[in-house]
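In this view, the complex is presented without one of its protein chains, the others remaining in place.
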């Protein structure tokens, strides 16, 4: 794999903008402010001194001096960071061509670097700059900066190439049917994965840099003429207003631009799946990719989409609907089952069938705690087991999880600490929370489970209902980028309900969800029984080619 | 093109913008009315209608809903004649003689306070009845005060939010209320007996009329439109959705009364304190995981009471806010909370409570019929006499009064622009 690339000029442009728009801490600001205004010197030594002053004595920083080929007396220097660049490119296309391959070089005092850019160095991307700050930034991004004595400019060449993970199946969102590709940590690969799926000329990738020190590349992707420009504007505005030293993961961006930080519910969706990201783009949402993480963000998000999985659409609609209903049931189970157990067993035993009530009473007769303590004990144990099995090294993790659950459950029942029904309840709760396709939504439900359990222990079903009402009030209040979080349930839009609790056939969903206010509403048109079939087919053939496009 | 699209309220970019004041679409106003109506009454309705109208109880419930629709169409017309204005706004406007704003407010005050008193006492009564039901049936040892307190605090949390949250909560809870009620009404028909429903029309007409009037009062709650109509949508067919907001509870109530009479017969029905709850008790769904569904039904009913209580609470706060010309109603809500709590604990027992409830119903019927009718006639007369004064003229006239008039979350001229 080659390194991701981007237009150096656009990047530089972005950086200037971002620097101006921000208030930085004083020292850092001074340094950058100085850099920005300092033009490069004609003297190579002076430039080297400046660079060494700014970048310090780092061992991975390489200053490679050499003599420019036939011109002879021109000293040149290539500066790059070891590890971020591809050595072969440097050897072959920069240094070799710089040392030997210079033909027809104009007079000595002519603009050597611009000549090199045009004729001398066969690298696909290069820029001719005059500011020191730009050179420093390019070096930090993994480009090489070529200085020539006597020229007050530098040539930035793209020689990037660092070690990166291959595209592999996403670990968190596996599906039975569907593509196996997942996003990787490299931004450019990720944008390419989206482009591969969407050869729409209107697809727009807007790139920003966020983080004073990390200078993380963040790409905001949307489809012009489809996505509502207000949403795009709002997303861009919020990202631009982030003032933080570093963005280590897209979660930082999520937390810094979401509408409300105190809610347990995710106001943006994250995914590792390019197909999912594309399907959301087509619904009129914005995808935010952050460099360095395979998790991309989708905004705005509504509550209902957290139990949707791409598979719902890949299988036939009846199966998709069924799976979706099962998921809703399992999420409800994850949220409510322990509290219902508490409410039924200690407030409303008349609701439990008579035979079962006797069995439950027998099971609980040795348990020394009230059911709320029993439930808390088991639920917390389960959470510990789950957390531990995530931390455990790969192969042992699941084993320990199963063993832990089995052994602890069995032993606890035999020791008379918990009742057998409680073990079933906990097991169902855990399984239910894993059935949710979105980890962040499942976490929210897992968390809310505990206050509901307390409410159930206080007032039984009445307590559960009161807390659910409060949660509903909260959900009705939430908005994600201006879109009410509970839409399309409320405000009700019948056309959008076709893809909410159930999944209707694809040809019924003629329009995109109206809740995201797309500019282009039509998603599906009935096939026209006309003679225009020929052209349609040939177009399909063209766009369906599965040849991997050479990247770069 | 697509029928569903046409039926759906057309979303606009304004929805994304927080600075544009919230407008309630027609479906939401229907849902608001419906969920306000369905409340504590559903538990006692079969008994009260059957005691007056005997076997014809369900017919009187049905006719009562038609009466309620007639009254609602008065209010709806009134509200639509004064777009963007709540009751406070148009009552003042209609009663202002010439240019004397202060006199207008003074004249309007009795009407407004009548409503405010009605809603305040309603909130307290609903909370109390709710508490009584919960403490007599499910949580027998929990103090009444705690049940009322928790319910009022939950309603308070709702009232603390913006109006759009209230509207959405109503919209999302409505199906969760209506569907279980309909299921109970239908499934209890398994033990229904035709003999219990007959003879029809054998009751004296006076009793039947009384029963009908009584069942009209059980649809009270639609008069909330007087205050919430101000944020309602003007385009589309608001009246149709408003009427639907009464029709849905009307059908559900009639079904419940029908099943109650069919299952119990009139004689037994009159002995049951909470007939709908007993209806749940007679219903057994074989093979269900849960055996007795009274507690589950009460849990659903909590939502029904909550929407009624929350809306009454919100309506009272908005009304008082506008009278006082305040910007936010939150401090009023905070001040009202202990008042509601104290008032709700005043009745000494359930019998007195039912007595108070029926008086409150009559008070409500007066409020929901006479006042809107009077205002509507006035509105027609004034509109014919002279044009309503322009907002610009008002501004010069009396600043304090104008401030009060504009205190509603959105200025009155907004919907004009929309048209």
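Note that the chains take the letters A and B in the order they are written out, and that residue 1 is the start of every chain.
We take it that a contact is a pair of C-beta atoms (placed from the backbone, for glycine too) under 8 Å apart; a residue touches a chain by one contact, two chains touch by 3 or more.
Simple rule for what comes next: contacts and distances are computed from a predicted model.
For the chain that is left out, the UniProt protein name among "Ger(X)C family germination protein", "Phosphate ABC transporter ATP-binding protein", "HAD family hydrolase" or "Aldehyde dehydrogenase" is "Ger(X)C family germination protein". The chain not shown here is touched by just one of A:172, A:321 or A:346, and that residue is A:346. Within the whole complex, the absent chain has one touching residue among B:106, B:186 or B:334, and that is B:334.
Considering B:195, B:288 or B:352, the position touching the chain not shown turns out to be B:195 (whole complex).
Considering B:56, B:150, B:170 or B:215, the position touching the chain not shown turns out to be B:150 (whole complex). From the set B:271, B:335, B:362 or B:377, the residue in touch with the chain omitted from the display is B:271, counting the whole complex. Think of the hidden chain as still there; on subunit B it touches residues 136-143, 146, 149-150, 153, 156-157, 160-162, 191, 194-199, 202, 264-265, 267-268, 271, 277-278, 281-282, 284, 292, 294, 328, 330, 334.
For subunit A, the residues touching the chain absent from view are 345-347, 349-350, 354-355, 357-367, 370-372, 416, 419-420, 454, 457-460, 470.
By definition in this document, only the chains that are shown with their structure count from here on.
Chain contact summary for the complex, subunit B toward subunit A: residues 2, 4-5, 7-13, 15-18, 25, 27-28, 134, 138-139, 142, 147, 150-151, 154, 157-158, 161-162, 165, 168-169, 171-173, 289-293, 295-296, 298-300, 302-303, 306. Every residue of subunit A that touches subunit B in the complex is listed here, in rising order: 228, 230-231, 234, 344, 347-348, 350-354, 459-462, 464-466, 469-470, 472-473, 476-477, 481-484, 486, 489-496, 498, 510-511, 514-515, 517.
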